[in-house]
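Here we show just some of the chains, and they stay where they sit in the whole.
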Amino acid sequence: MKQKVGIVGFRGYSGAELVRILDRHPRLEPVLLEHRKDVQDHGPLPDRHARIPCTPEAVGGEGLAGVFLATPADVSMELAPWVLEAGAKVVDLSGAFRLRTPENHRRWYKEEHTQPALLAEAVYGLPEFCRERVRTARLVANPGCYPTAANLAIKPLVEAGVVNREAGIVCDAKSGVSGAGRKPSLRTSFCEVTENFSAYSILDHRHVPEVLMTSGLEEGEFSFTAHLLPLDRGILETIYFRTKVESAAALAAIYEKRYAGEPFIRIYPPGHVPDLRAVQRTNFCDIGIKLDPATGRAIVVSAIDNLVKGAAGQALQNMNLVLGLPETEGLL
Amino acid sequence: MKQKVGIVGFRGYSGAELVRILDRHPRLEPVLLEHRKDVQDHGPLPDRHARIPCTPEAVGGEGLAGVFLATPADVSMELAPWVLEAGAKVVDLSGAFRLRTPENHRRWYKEEHTQPALLAEAVYGLPEFCRERVRTARLVANPGCYPTAANLAIKPLVEAGVVNREAGIVCDAKSGVSGAGRKPSLRTSFCEVTENFSAYSILDHRHVPEVLMTSGLEEGEFSFTAHLLPLDRGILETIYFRTKVESAAALAAIYEKRYAGEPFIRIYPPGHVPDLRAVQRTNFCDIGIKLDPATGRAIVVSAIDNLVKGAAGQALQNMNLVLGLPETEGLL
């Protein structure tokens, strides 16, 4: 028999993706938790999933093993306490519980954190680097989409000590529009985006601290620019640094060793890099390397689907871990 | 009375753009030079422009003041000698005459140059930096699209000595598909490009030497990656470097001073950067700056329309100069 897991925010892009993925999960069954009615449904066909109010009584009565919060940060802060109280594990897809300290949260999110104890307790859910801590967590902060692609590419190199940190790392990141959520805005209107391309949040994107915390880089060592691509889904990051490593193959070997046995990381043959097509609608993070040994200039391209490995897929990876299920269940 | 100018390659994207722009030019009249019939026409409506064979006799007889070569490099090398012989000035939009020496050409284009004397004679036509030499040229090598956006952003800073060259400059460049030309290929097929995004020619793009030659940077100081955007036209380059300049405003002031009176350069208020929409179908190069004074990380965004300032528009700017016409004629 399947365990039930709740989804708040199932009409948003990440939430809807989660429902789609869970529909193929052999051991989990999604239950839609109706929190606010102000978001429009998808299409006129009747939805075949169970749907209950997002209240302590309903959630408690339903016996949910876990709940995904695919909600804005303020809603996550409001819901997480009582959902945990009701006995369900929580995987939160918002930025509410990622930054560990109220000071850090205040700086980057420009708001006071209302649940500092939970903020301190939450485990940052990048399974490739903290799988064991996730297994025993009550509350998992699912990583941001940009930091997922960045950390998976950068952290092994920083750990291996092959990056010239003084010269700095540049991460030029490009994302599809679904990363901005389903709420209508001029910025994500079709006519403003199609045939257009733009940079935003240059140097001060709120995802930056997640990269610093995970990779161990200092703020001054890491330059990050986000860009909006005229497409629905996918993140591609082009990462520049200087190294004394003598070949792309040697850099690839560092990745291969670090990620041996990892089900969702694919390292490309040296000189080849992924495009978005390779990862769309999958939970993979694809990494490719190019290097000019003569001058030490290295470039790594990291690609994910922002709604899967960058949101719903990784959230399920975390929920699988939290509930003691095989990590890849429903994701391959 | 209007002077006549010829266009070879009028069915390609750059050539067709040139025809469109020339249709508004008060002093020049386009004549289509029919070189090869293997490229498909645009639409079934009759074209109203004069059309003659691309032969020495026809070109000589027509009294053309200038000829635009919107052709592949090998065709440009073949045509340029006799067109000049026929008494017309030449603005070549290909890479044939940009790299000054046969050695440089061989390294980046992987082929022997068949017209070394013309290669030596050709003037590199970036008017903002070599206007006077263009005025007296017979043969102008119109700059590549990527180097135009890069050099206009980088050169004033290098000249002003405000770039930490040891740490290097990163230029992460993104282009629309029209930059690849009109010849069908799998790489530019709709289904391969739409909803996709990819990096290519990492570190070894043949446009790199144009940046080095113009900006004065060494190869090891400059990291360049080209990317293919799922859109028709436009180039946006995000340029990263380290500086001791204390504010974005101070960087802006360097540009403002260098480009005072320049009709096609627009510097944005500090903190603001251009998107592609701002420059599409114009001959402008828009430049915006962001700086973190605490750590010296600087980011400049440079945007052009690859078919206008990156090709046909700049070619006309050069032809105007060569023919003694006002530089902005037909372009504002």
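Lettered A and B in written order, each chain numbered from 1.
We take it that a contact is a pair of C-beta atoms (placed from the backbone, for glycine too) under 8 Å apart; a residue touches a chain by one contact, two chains touch by 3 or more.
These numbers were taken from a predicted model, which means no experiment stands behind them.
The complete homomeric complex described by this structure file contains 4 copies, of which 2 appear in the displayed model.
By our rule, only the chains that are shown with their structure count from here on.
With centres taken as mean Cα positions, chain B sits 39 Å from chain A. Those residues of chain A whose C-beta lies close enough to touch chain B in the complex are 166-168, 170, 172, 174, 176, 192, 194-199, 202-203, 219-220, 223, 225, 227, 229-234, 236, 238, 240, 242, 273, 275-277, 280, 290, 292, 294-297, 299, 301.
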